[in-house]
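So that we are looking at the same thing, I have put the structure below in structure tokens.
One protein chain is absent from this view; the other protein chains keep their places.
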């Protein structure tokens, strides 16, 4: 028995918060304990390395990292831990997010980053939950329930769109 | 206690095997039990959906999916399970892997795929190990040891290159 | 004699409706019977597979699928039918539609998707009509007439622009 | 009753033949009557326009067009007919096929081209068969059978790969 | 003696006019006689082919063609004449003009299109003027003068910016 | 009467010669007088500027410039003359020619470069001939003849391919 | 002892000033003497070449060049000096800055341009300061202090975001 593990959400800049907040909300709604921090691979490299290097002993089970442009944050965190690190590439003012995507996902052999879609904060949180749920049956049950509700939501939208079709 | 979990490696075509074999080797070297299958999101959609839909009850803890071009395999597997699904985009004869990368990573909200680099089979296996290690201290220790050896390998290469520099 | 066949329009999310509505209008204007649904390759995979798998026996002759990001919807529908499936890649908030285009068009050998331009809903409907018109001479005549009107529309615009040129 | 319709395969250059031959073989194997021609949107524009303009009365039901670089061939053919036109973007020596893909698929409203994957000649033929099969039950049955065989082929490859896994 | 030649400006859609008008203005300011038309490679292919095919005998010396998306217009015009054809790729609602650029510039051997920048209507007109000026010394002198004024304009902007620098 | 004008072909590096030689051959076959030089926008900027600045008085009517990577050569030449400048983007060892294409075609307003396809040396020469032919009826007639021969070449290839089809 | 050296900031158009002003402000705040000019590689090539060619004797130590589209300015300046030249690719109305980035960074061997991020004016100034600080200990100390303040700024933002997290 290894205990309940926390999730960490690290963003490279507080300007990423409007996007990242979707991950915070999702983790909250699933009842997953978390810490959220602003840390920069480039402006506070030691802080980032130390956070990641002591994440296991501080009770974390997974780290989510969000950054834009030459998005090194997830890679820097992954370099300093053996915990799974999830990367959210953040779209910035040029190149439509392609730079952040490639800088996050194209990691060299040995140091993976589990990359989700550009601006995919909600999915980063769900992936974190899927990982933590492997040793938490209550959380696993919540994910199964969430999947059912998603399917029902689509069915409701399908019903609702029939009216719109008539109006065209 | 939920028991030792297996990893699944699913590839969309047996032509992906030369790339995917790196993942098989890595899982073997870490002592992780696994199943490896060829299944196609498009040619055997029911088989893929059924495999994924029954993966939890069949003892899997994580699924790795490798596919090229319009790489839907990881997404299709993720649609049918709440287990973490890791996607390996495979480079094919056109577009240098960009198509597989985008088709794997740009998943819509609700269904994440943990995407690694194009042809990043080794990292997919390491990520799977990191996920399974959250509830397996022996495996966690192996990953810490592997990370040390990687660092030592770099140090040895640094030493070895000094001779080459002299020759230039 | 195989009877009058319907067209299906499936969108991955109701947020695609403003774009997809152009296809609905075009099919209506051509008098083609249709069904329109919201179904998701990832959130309601079974519903999508079942719809597609029973499309022939339910009287459909062609399926149009619209989806964004890692757009698997058309591929998933095509995997479960031998009817022609037309894919509309939908532009979303990142990457300007390139992700949806590649995820729709780059299908592996065996399972084609007839892909139209990004956000090309009107063309998807016209292509569906061209396909159905092969066994429907009335519809074929409508398409010939539509083509003439398009040409006349361009000629009228050419005339209209002469005045604007004088003003420059 | 409109009679058995032929497929046309038009390639922009005889250098495209090694790729396009997969479409010829597939149509032959399905017993679909066809004509194959080299015609260029740019070098023989009148010939291309005339072929397409008289395709209906010459008994064609679908046209496949293969071209590389600024691939206008499918669009030029589609401009002169109301038959469904299928475009195969051909990869040439620069840009990895992206130029041909965009020049084929991004058609303006009114004139669709049913685009398949870069170098996707086999899928172009299958799509043509799916279209013709709407009014040909024998052909429709062949496509259902082909789909079964594809699935069985994957299952056989899955079996075959188990041995390779043991050897790693 | 071959006489004073006209320029033609052909746009694929009247929606291109706001961009194309810069070319009209530039030709007017240089005193170059012109005709401006809306013609579509796909909606009015015969009209486009005929215009281009008779351009020499109708006194044109150069043709400018503006089109977006799968921009075939310049290529179609070039296919039917030996006059120099200048292509303006027009940015449309997806892909930021890349599709139009590649569809215009990547012409196969034998049929060149002189491509300018995306939305580069002014430069298309200047290029047309440079071509016509080879046999028109008055026009050549105007271009030399225009180049001088451009350089002086930059020098004036350089002077003007010094004040802004002080304010920072 | 302004006299017979020469074409200049300038390449940025002698490593471009295997590609550029197609332009030399085409100009020779059309009987167009020419000079060919290696000059670099970056290594011999003054030489390039002087060549271009005195091109009119030295009897040139058009300049072809070939360069790879950050291909500034055509732009630098165009900056120093009012002659039409044709740019050939050369594919180098990275990025498949996209860098050279964008660096050649995306010229700012005022200084056009008539850009042809990546590695499109033959088309650059044909475009140069089309420009010079505006004041040279003999050359114009050669271009009309060349266009006929191209069309006949396609017709011959169409005939030749019928045999290959039978063999499949 | 070689004396205090100035920085030059050259922009290709005064429309670049809103972006470039961040570099001016940063140099001012670090007390680095500078000149700022509008000069164009294409509209005022001689002025640009002369400025760069005499930059050493005029007391400059580093040149920053900002330009968009086919951004040749930095390359043209670098061609005429042995001073380090820093390039800022400026995003313009198409292609999201990719054209300017490639045209600035992909310089041929022999003539480097030190390229910073698209629109990265602040970083261009910091890089200029880092270069000048190699022979200016006071400036070096300012850079060390600036780095500390950046780190503290991140720490403050981390503290500030904790409150926002509670509100979600």
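Here the chain labels run A, B, C, D, E, F and G in written order, and each chain numbers its own residues starting at 1.
As a working rule, a residue touches a chain if its C-beta (ideal position, glycine included) is under 8 Å from a C-beta of that chain, and two chains touch if they have at least 3 such contacts.
Bear in mind that the values here come from a model prediction, so they are computed numbers and not experimental data.
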item	value
Which of B:18, B:31 or B:153 contacts the chain that the document leaves out	B:153
Hidden partner chain, touching residue among A:76, A:134 or A:151	A:76
Residue numbers in chain A that touch the chain omitted from display	12-13, 40-43, 45-46, 49, 68-72, 75-76, 78-80, 94-95, 98-99, 102-108, 110-111, 113
Chain F, residues in touch with the chain not shown (by the definition above)	11, 13-14, 17, 21, 24-25, 28, 36-40, 43-44, 47, 69-70, 93-96
Residues of chain B (touch criterion as defined above) contacting the omitted chain	91, 96-98, 117-119, 150-151, 153-155, 157-158, 160-162, 164-165, 168
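To be clear about the criterion, only the chains that are shown with their structure count from here on.
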item	value
Matching chain pair for A-B (criterion: over half of the contact pairs shared, by residue number), options E-G, B-D or E-F	E-F
Rounded Å distance between chain D and chain F, as computed from the means of their C-alpha atoms	34
Intercentroid distance (Cα basis), chain G paired with chain D, Å	51
Multi-chain contact residues (two or more partners), chain A	96, 117-118, 147, 150
Arrangement of touching chains [line / ring / star / complete / other]	other
